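Some notes on the structure that comes next.
The excerpt is restricted to a subset of chains, each kept in its original location.
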């Protein structure tokens, strides 16, 4: 498949500088791109690669000096090259895997399940009683949709996903392989030395346009719903405990863990491997740094890092000071020695001083042991 | 389905205050509950919500002032409201998903497998040669039971679980979706620059009443057994390496990692994302805080936190001091300046002093660079 530069430019709303009849057959990174391919440069650090690229065309920002255009390379000038290139890629992306025309004969679909139009249900998929699958939705091989679960329209469920009974997924949701939606929340009541299971009779609600990575776990609520709101994106191996709510348009990076009943606001970023305590609130627009351990609520817009998590600016200063601790210890030892000498001199000034050196050395030795 | 307040009270061993003929049709949280529902209050912080609840009945503690009972709301008075409510919930919990009456026709069960009475084996389940499944056990769709594996009685295996060959599960065990029991331990012998695989010929033993969350990994032992003892509860995405032993009634929260051959005692709590080194011992009743990195054995009953993990009380004091490091650095700078001035005064007192200010400023500037 091949499109002209003019067509791409029109699709992404950019202006061509160069030959707009150039044929493009694919996309690649600036360093790897070959003749016939489209690339882009967004980060100014990479602009120096434009001169040497073999790409036939480059998506660039308005700030980029068009005069630097190398021979034989055309440009498409846009406001946001990364976003524009992402959209251009959809012109070249291979078609989604054809899973099945309708329901694959090996799939096991309950008679009471309600299937929309234009669906594609792959080999060995299991759909239980009273589940509903919306129009245009694709469920890849080996996935499971539990009793009374509801999956919306134009949603994609990749292979080997588990959606347990009663859970609800919206439209245009994407769920990657191995993910489990609606497993029981981790709730036990301690009676004596036995842990009595607290039944988890709520569900999980995933709103429209959410994407969930591979091997993610989202537990059902004890009562009510665990909820991921519209447009949020969750990376691989994330843990979302029972009764958690994640607001609109938030980003949860790989291996984050969110404990029970915590509320994450809208537009929040939780960076990789961060951990959140239960029953706290992360305000809208807040950012939690990678590996941070958040034990208290975070106000809207705040950036936190470290363990226990605190304002990122304060945490950074503490990390810097940590590196200087050995010098600080040295300074304190030096001061102890100097003060001991002063004390001896001052004492000797008053009475008749003696054995002044010994005292100072003592001080240094003692602090060697202590610190 | 509906039950009377009197029936619920009898079931959980509580005393009714109010109308014991009240009909109850469901359970909910104190803020969400509506007429016809049962709720509870355990944490005194939530007692203020009792006045406004729409619930028809509330499970409360003996300490709770019964006089505060709002009109139209009945109470059930018990010793432990959380535990009692958890048990009451089982009266209202929807029946477990009906997986199959017996073996689903699409399941692939080896002829040599031994199946108990009253079992339910779902669609596309695979049971290999010589495996045994105990009476009353349910295996949901898409799960795999390997050769010679043994699953006990009244155990529940949720969809898409993998139980590899030779592993043993007890009675009333619950395993959530995506979990892998009996994958090879991570063992390699280095010969030159090649890593030679050490065969992992042991198995995994899961004792009675254990619950294991979703996407958990429990590796088989190199030799012998990796073992999770009676009544322990493991949350999602936990890693249990080869030859680990977890004692009775322990709690392992989400995303914890336990390295090879480590022994975790009974009644231990490992909080979320904690990591344990290999070949160490965590004593009975010990508690490891969230994200702690435990590099040495922990005595029974001890609480540890931080990295490397140390007594929680000491760690907390260190975190507090960390926040004050900038002030400590300021204090040391101030002292250096004051001591320099004193030295100049004392020197000048003995000999004829000169250029005293320069020295002090020097001291401050030097420490600015250092710290």
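Annotations for the structure displayed:
By letter and in written order, the chains are A and B; residue numbering begins at 1 in each of them.
The rule is simple: a residue touches a chain if its C-beta (ideal position, glycine included) is under 8 Å from a C-beta of that chain, and two chains touch if they have at least 3 such contacts.
A quick note: this is a predicted structure, and the numbers were derived from the prediction, not measured.
For this complex of identical protein chains, the structure file gives a whole-complex count of 3 copies, while the figure shows 2.
In this section, only the chains that are shown with their structure count from here on.
Our note on geometry: subunit A versus subunit B, Cα centroid distance of 23 Å, whole angstroms. Within the complex formed with subunit B, the subunit A residues making contact are 106, 108, 124, 126, 128-129, 142, 144, 146-147, 160, 162, 164-165, 178-180, 183-184, 186-191, 193-199, 201, 215, 217, 219, 223-224, 237, 239, 241, 255, 257, 259, 273, 275, 277, 291, 293, 295, 307-308, 310, 314, 317-318, 321-322, 324, 327-328, 331-332, 335, 338-339, 342, 345-346, 349. Taken in their complex, subunit B has these residues touching subunit A: 27-29, 32, 80, 82-83, 86-87, 89-90, 92-94, 97-98, 104, 106, 122-124, 140-142, 158-160, 174, 176-178, 211, 213-215, 231, 233, 235-237, 248-249, 251, 253-255, 267, 272-273, 290-291, 306-307, 319, 322-323, 325-326, 328-329, 332, 335-336, 339, 342-343, 346, 349-350, 367, 370-371.
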